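What you see is the complex with one protein chain gone and the rest in place.
By letter and in written order, the chains are A, B and C; residue numbering begins at 1 in each of them.
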C-alpha cells in the first residue's frame, strides 16, 4: 500500500492527478441501506472549490461528482447497497500547457521536488498527485461519512475559522450551524471579527503575501468509547487526518 | 475494510455492479517508471469476455478499459508515475429490465440469497456485485501485475485447461505460450485432447447441463524467497486468490 | 508487515523459533467480557503435540501456554478485558546441539533453503521459524476463536481424518463430537476404517515411508452472510489459512 487509503472500517481510497482525465475514489465498508443525499455531497464539493470569493485565488473549477457504483434506488430514495462506492470527478481543463515553464525548475513550498526525488518521474502539470485538488475526493468521502455518522449516531460536525493572524474570536469553541458559518466570506461566524479578518487578508494580499490562521472543528453527540485505546486513539487518527491535508 | 481490496504492496481495490454505470478499480503500490503496454491489457480483457466461442454463453460484452490516473506519456511511451492507477469499464447495457422475474425469487447457485441476508438490500439486476463481470477488474489488475513481474524479474505466467470431466492431458504441467493455448477453443494446448474436450462440452450442453474441469497455472523464473514465511506464504495467498474467483 | 499476522477483526500475530527461549503471540480484536475456559485451550495444545501415539514421531514436547495479558478474573471466572491477549509457550529444550550436522547442508522438503535465500541469515536449529512447532500458537488462537464463535453465535467446528491413502470413510461429511473423533488414534470416527488406516500407516512406516490423507472440517450453525463478497470470501480466507499450515 502506498498511502492512498484512509480508514479501517470505513475506508477511502483515492486516485487522480490534477491534470489527468479524472480524480476519484472508492469508499469501502459502508453499511447497506443508508439513505444518501446526493445534493448534500455536491454542495460540500461546491463549497470546497477555489474561486468562490474575491479574497481567494480566482481559478474556476466545476467539480461534479459522478457515482459509478454502490448506490441503488429503492422506493424513490438513493440507498447504499453495502458494496463499494466508486466515484469520479472529471478534470474539465486537463491540458498541460500552462506549466511548461516549470519543466526545468521546482516551485518553492510545493511537493514537486520531493516527488521527483521519490519517483524519478515527474508530472510537470499542476502538481500532479500532490495538487490540492486531491482534497475534492476527501470531501466526497467526508460528506458520506458525515451522513453516516448523522443517521446512525446523531453525530454532528461543524468547523469555522477562529483566527486569522492575530485577529481571534474571543468565544470558547462552540457548535455553529453551516448557515451561520457560511454567511461569512472567511467562514468566521462572528460578524465583526469576520469583517476585520477580511480587511486584514486583503491588506496582506495587496502586499503580495498570504496569511495563516486557525480553525475550530466541533463534533457533538459523540458517544463515549470511540477510537481505540493505544495507537489508534481518536485524537491520534484525527491528528493524522489533519496533518495529511496539503496546505 | 469490506473485502474489496487484494494485495499488500501491490494492492487492487475494485468497485462496481454488473448493471450500474461502470465497474472499475484502483491499483496502489506500483513503482514509478514502468512502461505499460495498454494494448496487452485490453487484449487480456477481450480474452476474458463471454461469448467468444460457440461453446460458452452467448452474451456479448465489450469491455473497454479507460485509465483515469497514474499513467503519464514520456518520450512517446506510457509509464507509471508511481501514483495510483484508477480505471473504469463502462457497463454498455446497464438497463435492469431483463431481471424483473427474479424480484421474488433467488437463482440457485448464485450469491443472491446470501447478499440479501447480509445486506438486507437487494440488487435484483444481474447479480449486482456478485456478478462474474467483477472479474474484469481483476483482469486489468492482473495484466498490469504481469507486466510488472515480467519487466522487473522476468517472471512469466501461463495457464491452460488440463482436464474437462475425465478427459485429461497426459503431459506433466509445463509452460505453454499464450499463442499455443489460444489456438484451442477450450484453451487446451494439446490438439487431440482439445478436440475431445470440445465434443464432450457440446454433448453435455445439449443435455442441458454443464461440466467441470481443471486448469494448470505455471510461473517460471520465480526467484526463491518470494512470499512470507508464516501466514502469508506464497501458496496461501495464491489459494486465497483462486478461491475468491466467483465460479 | 512480514506475514506474521492473520485475520482482520480478530487478529493473531505470532512470534518464535523452535529453539529460542519461547514461542508466543498476541490476539487483538477480541470483545470484552467473554468467559474463557483456560483448560479447554490447554487441552487443544495437548492434543496438538507430537509423540502422543505409537504411529507418529516420538519427540516429546510439553507445551504450557502462559497468558500475559488481556484476561481478568471477575467473580471467579476468567474473562477477556477487551485488551490484546499476549501469551507465550516456553521452549523446554532449546539447546541447538542436535542440529550441528545441518550446518553445511539443507534438509529436503524443509524451508531451510528458502529461508537461507530470503534472509541471508540461517537459523540452523530445528527449522527455526519454519518449524511446525509454530502451529502451537495457531492452536491457542484457534482455541480462543472457537470459544468466541461458540459463545457468541453457537457455531461448532469439528474435524476428522476421512482418508488415508486409498482407505476412505464411505460416509458423507458430518459433524462428529471431539469425543467420537479422539477415540481413534488416527482421529477417524469410523472404528473399522480407523483400524485399517492404522494398519496401513504402520505398514508404510515399516517401509521407511510416510503416507498422505484427507481431513474433513465441519462447521455447524454458521449464520448466513459471513465472509466478504469479493476478495475476502469465507472460502478464500479458509483456503489461505489451510494452505499456510506447514506440512
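Just so we're on the same page, a residue touches a chain if its C-beta (ideal position, glycine included) is under 8 Å from a C-beta of that chain, and two chains touch if they have at least 3 such contacts.
Note that the structure is a prediction, hence the values are computed from the model and not measured.
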>> Tell me which of C:36, C:65, C:85 or C:201 is the one touching the absent chain.
In response: C:85
> Which residue among A:5, A:18 or A:147 touches the omitted chain?
Replying inline: A:5
> Considering the whole complex, which of B:5, B:18, B:83 or B:184 touches the chain not shown?
Replying inline: B:83
>> One chain isn't shown here. Among A:28, A:134 or A:162, which residue touches it?
In response: A:134
> Which chain A residues would touch the chain omitted from the figure, given the whole complex?
Replying inline: 1-6, 8, 14, 111, 113-115, 117-119, 129-130, 134, 224-225, 227-233, 235-244
> Residues of chain C in contact with the chain that isn't shown?
Replying inline: 1-2, 4-5, 8-9, 11, 13-17, 20-26, 28-29, 32-33, 66-70, 72, 74, 79-86, 88, 115, 118-121, 123, 128-129
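Keep in mind that, in the parts below, only the chains that are shown with their structure count from here on.
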> In whole angstrom, what separates the CA-based centres of chain B and chain C?
Replying inline: 33
> Where the CA atoms of chain A average out and where those of chain C average out, how many Å apart are those spots?
Replying inline: 47
> So how far apart, in whole Å, are chain A and chain B when each is placed at the average of its C-alpha atoms?
Replying inline: 35
>> Residues of chain B that contact two or more other chains, please.
In response: 1-2, 4-5, 8, 14, 115, 118-119, 129
